[in-house]
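With one protein chain held back, the other chains of the complex are shown just where they sit.
Per-chain residue numbering starts at 1, and chain names A and B are given in the order in which the chains are listed.
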Amino acid sequence: MKNKNLKKTDVIFSCCVSGNEKFPILAGAIKKDPDLIIDEIIESGLKGRGGAGFPTGLKWKFAAMNRSLEKYVVCNADEGEPGTFKDREILLKVPEKVFAGMAICGQVIGAKKGYIYLRGEYLFMVPKLYEILDIFHAGITELGYDFHISILQGSGAYVCGEETALIESMEGKRGEARNKPPYPVADGFRNKPTIINNVETFVNVAMIQKYGVAAFKKLGTQDSQGSKVFSVSGDTPNPGVYELELGMKLSDFVDEFGDGDTKAVQVGGASGFCVPRRHFEETIIGFEGIPTGGSMMLFNSSRSMYNVLSNYLDFFADESCGQCTPCRVGCQQLTVGMKAIKNGEKDADYLNDLLKLADAMKITSKCGLGQSVANAFSSIVNNFKEEMIY
Amino acid sequence: MTEESLFIKKLVEKYGKSREALLPILQATVRTYRYLSESAMNEIAAQLDISPAQVYGTATFYTFLDVEKRGKYVIRLCKSIIAEMKGKREIQKAIENTLKIKMGETTPDGLFTLLETNDIGWSDAEPSMLINEMPYTNLTPESVIEIISDLQAR
Partner (left out) sequence: MNPKINLTIDGINVTVEAGTTILDAAKSISIKIPTLCYHPDLCVAGNCRVCVVEQEGVRNLLASCAVPASDGMIIRTNSLKVRTARKAVIELLLSEHNSECTKCYKNGTCELQTLAAEYKITDTTYVNLVPYHHYTIDNFSPSIIKDDSKCIRCQRCVRTCEQLQSVSALSVAYRGEHMKISTFMEKPMYDVVCTNCGQCVNRCPVGALVEKSYIDQVWDAIYDPNKHVVVQTAPAVRIALGEDLGLPHGEIVTGKMVAALKRLGFNAVLDTDFTADLTIMEEGTELLTRLSQALVDKDPNVALPMMTSCSPGWIKFIEHQFPQLLPNLSTCKSPQQMFGALAKTYYPQKRNLDPKNIVSVSIMPCTAKKFEADRPEMRDSGYKDVDYVLTTRELAVMIKQAGLHFDQLPEELFDSIMGQSTGAAVIFGATGGVMEAAIRTAYEIVTGREVPFDNLDIMPVRGMEGVKEASLAIEGALPEWDFLEGATLNVAIAHGLVNANRVMERVASGQCSYHFIEIMACPGGCLGGGGQPIPTNAEIREKRKEAIYREDSGMPLRKSHENPEVAAIYAEFLGKPLGHKSHELLHTHYVDRSEN
């Protein structure tokens, strides 16, 4: 690292638990009192790594408290957020850790079945995953523990990353988000209590079991504990996957990964926020600032932010499930509205109408997809107004 | 019984007749036939005791569950913003010129279909594409032509 403030870590990908070492974590965990594990995860401050950042320990506690005899563990590997590819690397390099985290979850909440919902774009890795899963299953049988993981495949639908849409898809239906409440922890897959966590979250759980809460808390900041795997792309000499401590300044990040001419960073993918150069210094990447599932897209001054936004809007208009009005129609209106302003068919004031529309979408949409369109829209429009009009 | 309905029958034996079996059955059908024909969807509906409209409605929700006839090799070129920035347009041109088809079309020999798709998870290695299930990354106009001729030669 050339930037001294940026703290690179190596927990997630470190090979310490590959080979023969992968079972001790599980062997230790299954002997432990489930309540103790929950307390440890709560104490660690671990928040979901998919982007929404719900406290993992609390989620597990809700599911554990539920008396249902049938519960499920689901690993959300529907990594569809534009600019995100870190789960791909985790699943290619350390799938055992994901499996271990899922099995610990099964032990904690009392579930015998786990599912990995793998996005259709990652089917190429299925044979390899099954190979490792076979070894894993043999291993847990040896431990006398009953937990089985299957892989379910997506077929190209971003919205299935939303947890209730994901459940619908697992049940063989269109991936349309459900009304909430009830939440999956109470009423999920097959209407049973279901824990859905991101790939990286499960790895973190396994790592907390291995290294302990204190080691985990040493990383990151008060509000953003632990490390995070980032997917770095765009105008950078070094695109790729990097594990960094949370709570960094965006300016330090840009200093490390930028090409010297970075004009904006889109933090958190198309559903995240655009930060312009003038705000790099004051922006913290973490739950106290901008939380992210890990997508960091860098844009240099040769890029048109209008093109960036148009690309995102086309994406949303296409990937909206289409069931709720604000998201289905709102995405179309933002798309055609921006074009109309650019072409001069609508005057610049129309931008304000569209900003209000984005705000309305945020508070009226049924699920996270429609609710988060405003993030990119408003942050790009407000910071690059001229580029939108001229 | 046609080869297709025999194939679907076997899938139903493997995955069962519950609604949960629908996606795995559709996916397996597409993997073999590259799309879902009208007769295939009818057969699946009958086997799972749901209406053909429900099969159609579910299939059309998912980008990869095509209900239009596709080529043996379905090329899905990533159209994310990063792909655009890294030269997706040149790759598209190279493919279109090589195969003499436009985006969305299938070659007359039924070998290739060219489609666009949203982010396929390789923003660190754009431009990228999927051909059937396999990703191809860091594409150049030269490399993509080579990939295609390799497949043509098969």
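Here is the rule we use: a residue touches a chain if its C-beta (ideal position, glycine included) is under 8 Å from a C-beta of that chain, and two chains touch if they have at least 3 such contacts.
Please read all numbers here as calculations on a predicted model, not as lab measurements.
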item: Among A:T84, A:S251 or A:S320, residue touching the chain not depicted; value: A:S320
item: Contact partner of the left-out chain, one of B:L6, B:A53 or B:M103; value: B:A53
item: Positions on chain A contacted by the hidden chain, ascending; value: 157, 159, 174, 176, 179, 181, 316-326, 328-333, 336-337, 340, 346, 353, 356-357, 360, 362-366, 371
item: Residue numbers in chain B that touch the chain omitted from display; value: 38, 41-42, 50-58, 60-61, 67
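Heads up, the rule we're going with is that only the chains that are shown with their structure count from here on.
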item: Approximate Å spacing (C-alpha centroids) for the pair chain A, chain B; value: 26
item: Sites on chain B touched by chain A in the complex; value: 18-24, 26-27, 30, 57-58, 61-65, 79-82, 84-85, 117-126, 130, 133-135
item: In the complex with chain B, residue positions of chain A that touch it; value: 79-85, 88, 119-124, 152-158, 169-175, 231-235, 239-241, 295, 297, 299, 303, 307-308, 311-312, 315, 318-319, 321
